[in-house]
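The following block contains the structure, expressed as structure tokens.
Excluded from the complex is one protein chain; the other protein chains are retained at their positions.
And now, subunit A:
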């Protein structure tokens, strides 16, 4: 068991220390890789901004999934469906009103962005309710089947021509079908800073940034600020879910995960608790989906394939289900190592060894191994295709984790489900009751 003895225990600062350590190492690695790839400062800043972005989205999503799976034991494998509904409803509400001849095929209702975001979250929560109502009454695994089916139904619905264009309140709106939607509203950062009257200040800051990045610094600054904004959202998610977990509400969720019949026999209306937990998690998944896709400027239904759901599951399993701290850590490790890592690794290898001469196809790679027991071509081929092998790598990591650290990187971490510390209140005398205890059995 000594292998599993905590990484965090050996780390100064405990869990927080470990998270800081992981983040700092990830950024250092990326900077080193950037140097290896010969990035200039602009390139380095962009690569850091991208890394921060993915750490942010995966941390948010695995926090939301932790509420479902880690706390309540709800097996949701349709995460991506809730993200899709969040994004599409947000687009429907916030896209500008259709004008013939404009760039966009369809319009929206033209409401402010924050209204759209709230509507998107609400829609994701309501979809959660619709999914949960029948499924929660059945055995637990049925929820898994229903959710993954739902996520595919959602994707195909947004792909369908029927919903491509329709009319709401006299506006031509729609979901764009297979060609997708342009998210042609005021950019989110601009909307945010304008709403607090700091847009001018922000633009001034961007100009000042020319000292570091002389030409066109705005995309660079936007990327970094958006990354920081996402980390702010991660903190907000963490705060919300920590309070949710460390409360009587969270206690009932935990009891449902352990044994629903017991919670029921103690007078808890478990269906109600499960539905609330499910809807909250779905709303957060909707929000995370919105924050992921807003900066892309467009959205197509095929982004929302089930693989994204499984990425989030891997992130949660790396960090350890049941722990909010672990969820953040898992999201960060997944984003840095498994999601972005292979691409950087491959680029780095081809930058450092430009004339590696990898075989062009699998046949040429495997041939020498069979005929002359020469493994080098296969090795080169593998390195060259590491990006295509990303899913294989993820699978291997998952298998290794299941064998060696089934409780996740942080090991067995359980946050106590109560608002207060549960040690004996000081006002109470330690009385005789426990003194002669210890003889049970």
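The rule is simple: contacts are C-beta pairs under 8 Å (C-beta built on N, C-alpha and C of every residue); 3 or more make two chains touch, one makes a residue touch a chain; residues count from 1.
By definition in this document, contacts and distances are computed from a predicted model.
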Q.
As a check of understanding, state which of "4Fe-4S dicluster domain-containing protein", "NAD(P)/FAD-dependent oxidoreductase", "Phosphoribosylformylglycinamidine synthase subunit PurS" or "Probable branched-chain amino acid transport ATP-binding protein LivG" is the UniProt name of the chain not shown.
A. "Probable branched-chain amino acid transport ATP-binding protein LivG"
**Q.** Touch with the omitted chain, as defined above, among A:178, A:248, A:297 or A:406
**A.** A:248
Q. Among A:40, A:162 or A:269, which one is in touch with the chain left out?
A. A:269
Q: Kindly note down the residues of subunit A that lie in touch with the hidden chain.
A: 240, 243-244, 247-252, 254-255, 257-259, 261-270, 273, 276, 280, 322, 414, 416-420, 422-425, 427-428, 431-434, 436-441
